[in-house]
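The complex appears here minus one protein chain, its other protein chains still in place.
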Amino acid sequence: MEKGKNKQSRRKFISKTVPAALGAIGGVGLVAQSCNTTEEEEKVSLLTPDGQLVEVNKSSMQPVSPAEARKGIPGKQFVMVIDLSRCKNARKCVTKCQKMHDLPPEDEWIKVFLMQDSSDTAPYWFPKPCFHCNQPPCVKVCPVGATYKRTDGLVLVDNERCIGCKFCMTACPYSSRVFQWKEPKETNFADREYSPETSTPHKVGTVGKCDFCPDMIRQGKLPDCVSGCPNGVIFFGNKKEDIVSNGTESFRFSELIHDRAGYHFMAELGTEPNVYYLPPVDRLFDYEKGFNNLTDEQVEFYKKSIVKKH
Amino acid sequence: MKNLCKHILILGLIILFGMGNVFAQKAKKKTTRVGVAYFKSDTKIETLVATLRVKEKRYIPLNDAVLTFYSVSDTLKVLLAKIRTDENGQAIFALANNSKIAKDSTGLMAFVVEYEGNSLLKDAKRKITVKQAGLEVSFFQKDTIKFIEIEAKTADPNTQAAPINNLKIKLYIKGTFSLLNFANEKTDKNGIVRVEFPIDMPGDTLGVLTIVAKIEEDDVYGTVESRGEINWGIPVPLVKEKQRGLGDTDAPLWMVYTLITLLSAVWFHYLYVIFMIIKIKLAKL
Partner (left out) sequence: MNLNPKSAKMLDYFASQMVKVSKPGIFWLAIATVFIIGGFYALIVQIVEGHIVTGMRDNVVWGIFIANFIFFIGISYAGALISGILHLLRVEWRTPIIRIAEIITVISTLIGPAYILLCMGRLDRLHHLALFGRIQSPIIWDVMAITTYLIGSIIFLYLASIRDLAALRDYPFKSKWRNKIYTILAIGFNGTPKQNRYLDRSLDIMSAIIIPLAILVHSVLAWIFGMTLRPGWHSTIFAPYFVVAAVFSGTGVLIIALWIFRKYYKLESYITKIHFNYLGIILMILGALYAYFTFSEYLTSWYGSETWEMEVLYKLFNPNEYWWWFFFAAIIGVVLPIIVILIPKFRNINSITAVSVIAVLALWVKRYLIIIPTLEAPLLPLQDMRPEYIHYTPTIIEWLLTFAGVALFCVLFFLFSKFMPILPVVKADEGNYAELRKTVLKRIVKEKMKETEIKESEKMKDL
């Protein structure tokens, strides 16, 4: 009896902690004993997300240069699947993203909209990162190639090349882009070397947007919005492997899209997004749960802006 | 009399609340919890991952606290290491054939991880017992059907390896960010599991897939992992990189030609007119 109880509690503990342990052990929080140096190149031991302890060159953990960041990771095609039936506007994806990218609270690279397709249909919460389209309207119009499409599907911005014409912002039909209107406030990342893969430190007068956290991807880790979501709404993966994961569960991408009727948001625009949505059926939460963390004013505002009256 | 009752009642209430406050003071020392898990990786690196959490509304990780790792047997308690927790509240200890680790005759190791506590936090500890196990992944083909075979054995260096039967094995395909589970089986009396290979999975350019076999969170053996690679997946070619299009670095050729034609047509006329102006200058009286 005693043993059984013990067993159960331990199970519980592991199931709670392991995902966090697997997802989160990074280069920074490493234990001293697991580091060792060799003569050729400094190596760092890392615990990979799937529990493997590996040795990597320390240089590969530095943010890559703007030139290197244009190439893309070979053999990858990154996709995101967002399960609308699980979202209750917890907004953890937003805050995690802001922390990761050193954004002020008002700048959101991933936004959560309250959507209602028409007045009779059911409202639902709609997290929206950059769609990293395969036919990106923003990349087409950029006069200097500051925003570009990589072979691994990512659309990134080189803030050291951007001239701030904002053409990409008008071209993007999904309002994914944010402009740095003023000199960024005090930042923790000021001494960091700029890389389009980290998008930090921000540069005044240039355009920023969701970048799918390529610096995390390079370390084999999921983007912060994915691992930060308490409800496992967002799945991420390599389409070429046909596997997507939200940190705790993994699915075959093709099966998930097929079985759950995955779709592209506004597919008619022909932008071919790399973000897929699963329709909000058999929901885990009533959409009104999403109002819990909001002020009355915000709730009122959402309700007013939800359906456009004509 | 009535008044007196009232006063006593008030006094009682005051005492009660006062006591309550005293209790509250004591209760302010927060509960902590230590969790330990044993991992053995494919590269045979064994680690103990300890997590320290503190109870606020719910349990949250506590960083920068010292956890003490001990090896324990019936009689002894040997200090192994003191490790600070990282920002996720984790401290990782690598076993690395440490000679201080005690084993009993059956190869069972026992560890205790302790947190001392301080003026604000309660102390906590957790014991874990582990037996070393190993997995071996191999592939074979029978007729046209492809199989994966996993053999589970004990892996105590001091004793002979013995097959482990009735052990739950989970099989995964390795992805960039996660493992995709495709089979869960129990070992037979020889400690063997045979599973059909998932032939419809895309691999890399050569079709190579990594199969991961795991004993997961087993009460006796902890988490043990082993991997095998084979080119039985569907090869996925790399996309051609250089292209000409609206979204690419290089423009479509028709666009280049049109632009050059238009610009040169106009600028040719400009140059001609400038030539004329020079002629006017030369033709002066």
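Every chain is named by a letter (A and B) in the order it is written, and numbering of its residues begins at 1.
The criterion applied here is as follows: a contact is a pair of C-beta atoms (placed from the backbone, for glycine too) under 8 Å apart; a residue touches a chain by one contact, two chains touch by 3 or more.
Please read these numbers as outputs of a predicted model, since none were measured by experiment.
Participant: Among the chains included here, which ones are touched by the excluded chain in the whole complex?
Facilitator: A, B
Participant: Can you work out which residue in A:177, A:221 or A:260 touches the chain that's missing from view?
Facilitator: Of all options in A:177, A:221 or A:260, contact with the hidden chain holds for A:177.
Participant: State which residues belonging to chain A touch the missing partner chain.
Facilitator: 106, 111, 113-115, 128, 137, 140-146, 161-167, 169-171, 173-175, 177-183, 203-207, 266, 269, 271, 297-298, 301-302, 305-306, 308, 310
Participant: Considering the entire assembly, which residues of chain B contact the chain that has been omitted?
Facilitator: The list for chain B reads 246-247, 249, 251-252, 255-256, 259, 262-263, 266-267, 269-270, 272-274, 276-277, 279-281, 283-285.
Assume only the chains that are shown with their structure count from here on.
Participant: Would you mind pulling out the distance in Å between where the CA atoms of chain A average out and where those of chain B do?
Facilitator: 18
Participant: Touching residues of chain B toward chain A in the complex: what are they?
Facilitator: 33, 35, 37, 39, 41-43, 45, 47, 49, 51, 61, 81, 83, 86-88, 90-94, 172-181, 201-202, 204-205, 212, 217, 219, 223, 225, 236, 238-239, 241, 246-249
Participant: Could you pull out which chain A residues touch chain B in their complex?
Facilitator: Interface residues on the chain A side: 7, 10-11, 13-15, 17-18, 20-21, 24-25, 28-31, 33-34, 47, 49-54, 74-76, 135-136, 139-140, 145, 148-149, 151, 217, 220-222, 236-238, 240-243, 245, 247, 250-252.
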